[in-house]
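Every protein chain of the complex appears in place save one, which is left out.
By written order: A, B, C, D and E. Residues from 1 in each chain.
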Amino acid sequence: MNTERIFINQLLPGQTLDQVFLVRDKDLRTTKAGGLYLMCTLADRTGTIPARMWQVSESIHNGIAVEGFLHVKGRVEDYKGSLQFIIDACRPFPADKVDLGDFLAVTKYDVEKMWAELLEILRDVKDAHLRMLLKKFTEDVAMVTAYKRAPAAMTMHHPYIGGLLEHTLNMARAAKALLPLYPQLNGDLVLMGIFLHDIGKTAELSSGTSLGYTDSGQLVGHITIAAIWVAQRAAEISAQTGQPFPARTVDLLNHIILSHHGTLEFGSPKLPMIPEAFFVHYLDDMDAKIWMTTNAIDNDPDTNATFTPYLKQIEARVYKKSREL
Amino acid sequence: MNTERIFINQLLPGQTLDQVFLVRDKDLRTTKAGGLYLMCTLADRTGTIPARMWQVSESIHNGIAVEGFLHVKGRVEDYKGSLQFIIDACRPFPADKVDLGDFLAVTKYDVEKMWAELLEILRDVKDAHLRMLLKKFTEDVAMVTAYKRAPAAMTMHHPYIGGLLEHTLNMARAAKALLPLYPQLNGDLVLMGIFLHDIGKTAELSSGTSLGYTDSGQLVGHITIAAIWVAQRAAEISAQTGQPFPARTVDLLNHIILSHHGTLEFGSPKLPMIPEAFFVHYLDDMDAKIWMTTNAIDNDPDTNATFTPYLKQIEARVYKKSREL
Amino acid sequence: MNTERIFINQLLPGQTLDQVFLVRDKDLRTTKAGGLYLMCTLADRTGTIPARMWQVSESIHNGIAVEGFLHVKGRVEDYKGSLQFIIDACRPFPADKVDLGDFLAVTKYDVEKMWAELLEILRDVKDAHLRMLLKKFTEDVAMVTAYKRAPAAMTMHHPYIGGLLEHTLNMARAAKALLPLYPQLNGDLVLMGIFLHDIGKTAELSSGTSLGYTDSGQLVGHITIAAIWVAQRAAEISAQTGQPFPARTVDLLNHIILSHHGTLEFGSPKLPMIPEAFFVHYLDDMDAKIWMTTNAIDNDPDTNATFTPYLKQIEARVYKKSREL
Amino acid sequence: MNTERIFINQLLPGQTLDQVFLVRDKDLRTTKAGGLYLMCTLADRTGTIPARMWQVSESIHNGIAVEGFLHVKGRVEDYKGSLQFIIDACRPFPADKVDLGDFLAVTKYDVEKMWAELLEILRDVKDAHLRMLLKKFTEDVAMVTAYKRAPAAMTMHHPYIGGLLEHTLNMARAAKALLPLYPQLNGDLVLMGIFLHDIGKTAELSSGTSLGYTDSGQLVGHITIAAIWVAQRAAEISAQTGQPFPARTVDLLNHIILSHHGTLEFGSPKLPMIPEAFFVHYLDDMDAKIWMTTNAIDNDPDTNATFTPYLKQIEARVYKKSREL
Amino acid sequence: MNTERIFINQLLPGQTLDQVFLVRDKDLRTTKAGGLYLMCTLADRTGTIPARMWQVSESIHNGIAVEGFLHVKGRVEDYKGSLQFIIDACRPFPADKVDLGDFLAVTKYDVEKMWAELLEILRDVKDAHLRMLLKKFTEDVAMVTAYKRAPAAMTMHHPYIGGLLEHTLNMARAAKALLPLYPQLNGDLVLMGIFLHDIGKTAELSSGTSLGYTDSGQLVGHITIAAIWVAQRAAEISAQTGQPFPARTVDLLNHIILSHHGTLEFGSPKLPMIPEAFFVHYLDDMDAKIWMTTNAIDNDPDTNATFTPYLKQIEARVYKKSREL
Partner (left out) sequence: MNTERIFINQLLPGQTLDQVFLVRDKDLRTTKAGGLYLMCTLADRTGTIPARMWQVSESIHNGIAVEGFLHVKGRVEDYKGSLQFIIDACRPFPADKVDLGDFLAVTKYDVEKMWAELLEILRDVKDAHLRMLLKKFTEDVAMVTAYKRAPAAMTMHHPYIGGLLEHTLNMARAAKALLPLYPQLNGDLVLMGIFLHDIGKTAELSSGTSLGYTDSGQLVGHITIAAIWVAQRAAEISAQTGQPFPARTVDLLNHIILSHHGTLEFGSPKLPMIPEAFFVHYLDDMDAKIWMTTNAIDNDPDTNATFTPYLKQIEARVYKKSREL
């Protein structure tokens, strides 16, 4: 294998490679002469490149898994003005041996620092029952691991490893800054609502080698998943302490989770009915929209244009020159 | 007390009464002479009557609970062409000693027979895990008691004691009749989905002396309540059997529950994604609409009119003469 | 001609063919050398194949009708990994000599048996005037022929020859099964409403060699066409019997037809106002949605996926594994 | 009887009357002394007045028809600052002997002159088949009588006798003025479309002593009624002439009728698909909105206000001072 | 006049008053004996009381202005259990001599302190042109006076004197707290956008003795009014400095103003297209919704209920017990 990984956006014609890629799709085709060859798309976190392998057997084709990893040897070529990769040899590569960060986009912030800061802010939660609930979640190692990895969404905003944590932390910071201005709000509910509002996404979005929805995510949805988890953990606490966990506390927390999309049309089965639910909803939407617009500005390849292309989520194009007057 | 209850729609001027009523509202007023008197509204399942009690003390007024029961003695009078009741003496009456059927509308069918028929139809469920889940629910005495009492809705359809059971049984009968025509459907999921689709209403609607929403019902909603219950009972079964309860089975059943309103606008957080969910949704809506229209026809006081008044739920008036040509 | 038709999904490189195809489109092009050649698409009910004919004259090109039939001789070739057909000779072929079933998808059920079963169910109609109206329709040979051939819709559901009959029969069977459960409904109106609800599609959809909308269908629509037909046949009956045909009967039947899409947005000029109209609407929608979802599951080429691609009609993807738990 | 009718808005305390009124509602009540008296509401086109008749029998009460006419003798009194009428004697009066114009609002224009002008404009229709169709309608005496009486709508615009004709004439005049500017339009279709677009209202709205919807109007609607009439008259012409009436002509005319509300939400089963349909739709909507706003301005009792009360049809209040700057 | 004002919510039967009220409505009525008496409603900021004046002349009635002030002498009486005021003498009172704070609700905060704090926050604006624009507005004495008096809305939120300032200050404080967390935003645009977003309300809402819309407000709207003002002041600055005022700066600021309602349906002619516009929109909506829900909780007269009555603006009832768990 190459001593150091060469990313797809660094490839040049003539290079030879000996390293692992993610396979996005594959196709077995017939040459005019009647032989078989393989067409596939190789990917890493910086992009994709079409690849071709001549004179393959059906069994080689069958052995390659779409969305799986493939160790390839071969060379980069220029084909009709674009690059393609000619595979000389290949074999499947186990997923648990790759560095996923090479293949998936990741947050640019330090995950452990973000997690620590989030926990620090959550230390402001005073209510004893909410604190027990918080502990239930933060001491669940599998849950925490998934929380740190999950994206905030598939494509809408923060769609990368650590995105859920980054987005949640943004909201927690904003809540911490604004709560002193709105003393009539129950800060405990707000902070717990922020922490848990999208936690169902750890189950809704698959944790594999690419971002995608799980069957459970599609059939049930992250909102209901989160509400079920809150109810179950409250029941566990009650079973452990021998004390009833206040139903009203569960109901209020679940209300914030259920209503955080703000409207029924966006999949919330309940409209906000308490000031805290509105507060969480707006902080959520605001952080998402700022990400979307900032990201569209920063990643528009057409640097001459004053507007980005149309963004379906906001039903508009983004004007790119508001930062400076 | 009267040997036999006289209902409000049977009252005549001059009658004296000694029996229990439900108190809908109360008001303490001052006479021109400066004395205090009580105005309140008494109710039973046949209607309401205004009542007046002269020379009351504040403590008598305070002792009367709105939506509570009151044992009264007094007489019926004609006042400006309407009836009113003059209370001579009164005292609060415990709710657990009244026959609620005297005060709330009830299904006209036999609740126990309906329950037995529903269980009989549910016997068609073959899948072992769904059968265990069914057993969990049907052996929960408190749940079954609430299920038999709950209305199907506050005002929309079957809004009376036993209405949930009546509506659910109608759907189960229809499913039983139609499933042979649609063999591609999973009948087990359909039947369980029907049984559980509105079970959250036992918690959403209060079981007191009048129909109303509970705080939990308003904050969380019957759809999410049901989904939580299914998940919790599956977890209990798993704990008891030591075997995992298939997550996919829980997800599919919860999907039917979550999507049974058919659209996001009507409070379903998920749209139907399996044929069984569409099937349950249509049987539910069909039975509700037939109830609404039939009920509007049968209870229109204006027997000369060929149309009922406007019904907001269907955005139309109902034509009353379609039964015969 | 080949002794036996070879369908497009059976073609192999190297085969020679001498048989009839449907022409989907055609194009006359110029070679680099300046000669003319024909590009066209040939179709049968199993698919399409691109075809090419070298050194054609303009008159040959002009003689070929798009959506007409073409008798071709030639051979199948592999071109860039796909098949194409090289035409050596061709001439137009009369539509009345082909077996349309070779070119259009057809119901998998026996049309005559379905028609007989539908008539059998309709025998339950008791009202004398509705029976006369039924007879008017079922004794109209051209109408019945069209009824047996028509699809239920262009693409949404049952989009093949005999689909209208198949869908209507499904609804009639369901009504027969459910009417005993809802004795308050007027079964005569329900059955006639089901029979006639989509009969306008026999005029809305063209009966040629491919499915398409007629001008009349697009300008007026199948709902209004059906209402006009009912009114006209009632007038004919009246003229023949010398008795007035009850206007109320026509109005109620037309009301069911007009409102069967359920909402104004879906093209119904009236919302349902009688229980029978709701009943017909739900049976219609239910059968259509079960077809859509079942068909999407059964025909998804990606057999590994647990969800079908997105279905615009239901604004969701269909989960494919609900049949078995 | 009075030699000359005194209208309700001219009544003064102390007057005695001997004339006919329309009865809006009636109620039989019991006095404190146990006797019976009648309360009812009398109406003419200028307003309503409450009336009371002492010591009536049930048979007198039963003999009075709501929405029927009543010949009364009695006197006007001041009661708590308002007027009421004390009936001394009364008996039902036949509807065919009253001058309906006394009881219903009527157009302020001369109906016969409007009809003549409309026919004059329609003389521009050139197409032979449309001319035959026009003749069919205008030679139908009952139809023409109803056309001249019908309101354009119940409450929305031109809601009075002759309103349909007035509104249609306004549109015909506008078309005559604009057609020279849009020579690409088929003027024949436009003029016939205008003449027939609301003709179904002659059947949708009842022609009795007050404006109201007929059962047929509610179940089928004026749009479909008109489309049926056009189809039926075309068939009659064909039967009489022995020549087929062009289906395309019927389809286009019906398309304009069906689409003239402009959107599905407003009850059109088809959206406009030809320029002529858009043209008719906009002339219709424009004349209606100008009537609504002008009428709201002219009839606002609060002459100091610069805005009328909120008008639901336009979701706004009308500013009353735009006529002069 | 009373030495000290007695507010309506402090009145007791038997009191005599000699002070000024606001007149909400008036009516001249006839007694049974034929005399005239006046019925009117008197108001101050704590409520309303019906008043009666016997034996008035028409000229007295005509001299009283609805929404004007009236100096009355008379006494408070108990009438059928409610209070009413009997006027012995009255005469109109000039509006410029009353303390408006007695008649209109006012913010509970110190207006001058709020204004000073707002200006202090706005000192963070760095851009020279925006600073000139800010100066134009804040040095316009009439504008500042109106700004300090205006409500934020008629009924929706902060509907009292000083409400616009209170609401704007809340937003400015929130922006100051959050801007450090979103360094990619242009803080100058944000702060100026907040300051000006609702400034058009100073012209939209009348500054008289009760809150109401001006004609200009209804015809043009506060959003367009503000955009016009920004453009005009920029033009004035340009005229004064002899330098062009950057069009882009005006466009961006106006874009924030125009889009701050967030959707077209809520009256914004533009959707947000820059991150700063989303930011201002969410801070605006959040502060309004927190006010609405908090206000509904604090002012619900039914202290036993756990939910407030239905609030149309949020399409829900507010749960009142989220502040404490």
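Here, contacts are C-beta pairs under 8 Å (C-beta built on N, C-alpha and C of every residue); 3 or more make two chains touch, one makes a residue touch a chain.
All figures in this text were calculated on a predicted structure; none of them were measured in a lab.
Contacts of the undrawn chain with the visible chains, over the full complex, involve A, C, D, E. Shown as candidates are D:D18, D:D102 or D:D127; the residue that touches the absent chain is D:D127. Of D:Y37, D:Y79, D:Y213 or D:Y282, it is D:Y282 that touches the chain left out of the display. The residue touching the chain not shown here, chosen from E:R75, E:R131, E:K270 or E:R323, is E:K270. Of the listed residues D:E166, D:D188 or D:D215, the one in contact with the hidden chain in the full complex is D:D188. Listed for chain A, the residues touching the missing chain in the whole complex are 78, 80-81, 306-307, 317, 319, 321.
Within the entire complex, the positions of chain D that touch the omitted partner chain are 127, 129-130, 170, 173-174, 177-178, 180-182, 184-186, 188-189, 246, 248-249, 252, 255, 271-276, 278-279, 282, 285-286, 289-290, 293-294, 307, 314-319, 321-325.
Within the entire complex, the positions of chain C that touch the omitted partner chain are 29-32, 215, 218-219.
Methods note: only the chains that are shown with their structure count from here on.
Looking at chain B and chain C, the chains in contact with each of them are A, D. Two chain pairs, D-E and A-E, are weighed by contacting C-beta pairs, with A-E ahead. Although chain C and chain D carry the same sequence, what matters here is overlap: shared residue numbers make up over half of all numbers found at their interface.
The centroid of the Cα atoms in chain C and the matching centroid in chain E are 62 Å apart. Shown for chain C are the residues in touch with two or more other chains, namely 248, 252, 255, 273, 307, 317, 319, 321.
Contact between chains, using the touch rule, shows up for A-B, A-C, A-E, B-C, B-D, B-E, C-D, D-E.
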